[in-house]
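Heads up, one of the protein chains got dropped from this complex, but the rest are sitting where they should.
The block that comes next holds subunit A.
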Amino acid sequence: MNNDAVVQISDLRKEYSDSTALDGVSLTVRAGEAVAVMGPSGSGKSTLLNMIAGLDRPTSGSVVVHGTDLGSLNETGLALFRRRGIGMIFQFFNLLDDLSALDNVALAAQLTGTPAGQARRRALELFGELGIENRKNVYPARLSGGERQRVAVARALMNRPALLLADEPTGALDSRSGEQVMDLLLDLNQIGQTLLLVTHDERLATRCASRVIEVVDGRIEREQSLERTQEKAL
């Protein structure tokens, strides 16, 4: 395995009873990269993300994240891996309605055994960095979509994960909020955060990713470096 590879996927297959979601995907994501996975609906891109996050298990092939072969982990091992190794951002935010924004973020650290006070202090730091410190005591139902996604990003970063996974992070946001989230992801990548995002949004991909992978019918059809595109955008 490459020393700087955060994710190394080899010949990954995922079959369901009536379909094949992934058909021999191999992929390497290096530290500091921002990789966008694109493709039409049902192409297998979310399945690929789930495999990397250890949310689902492959039919065959291997997924190694930060040197850990996820196939060797049981459910508890996968949970511990997710807790420390990755942060996830979802299209629909997935915040707990009955916890304040601050407690939603602190929760991720508390699960690792961090005391409540310490977890809240770390969460407040993130709220400051993400510009939502004035929304810390607000409950999710009263936050705007963009604010919710920023809270979700804060939660994902809480345990300083080596890999940040984002599944359609702007898919449920209006264009302005989407722009803000894109900026946020770009900033994170620029300070060294490895990022893998699944999106339909070509603008998001071209703006945030250094590499775009197109998945069609469970296979990687095309892989493209976006350095030039980014320069154009800049």
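By definition in this document, a contact is a pair of C-beta atoms (placed from the backbone, for glycine too) under 8 Å apart; a residue touches a chain by one contact, two chains touch by 3 or more; residues count from 1.
FYI, contacts and distances are computed from a predicted model.
A.B. asks: Considering only the chain that is not displayed, what protein name does its UniProt record carry among "Phenylacetic acid degradation protein", "Electron transfer flavoprotein alpha subunit", "ABC transport system permease protein" or "Carrier domain-containing protein"?
C.D. replies: Hidden chain, UniProt protein name: "ABC transport system permease protein".
A.B. asks: Of the listed residues A:91, A:149 or A:170, which contacts the missing chain in the full complex?
C.D. replies: A:91
A.B. asks: Out of A:20, A:62, A:110 or A:224, which touches the unshown chain?
C.D. replies: Checking the options A:20, A:62, A:110 or A:224, the one contacting the hidden chain is A:110.
A.B. asks: Of A:31, A:55, A:124 or A:186, which sits in contact with the chain we cannot see?
C.D. replies: A:55
A.B. asks: Across the whole complex, list the residues on subunit A that are touched by the chain not included here.
C.D. replies: 46-47, 50, 53, 55-56, 75-76, 79-84, 87-88, 90-92, 94-100, 103, 106-108, 110-113, 115-117, 120, 139, 141, 155-156, 159, 167
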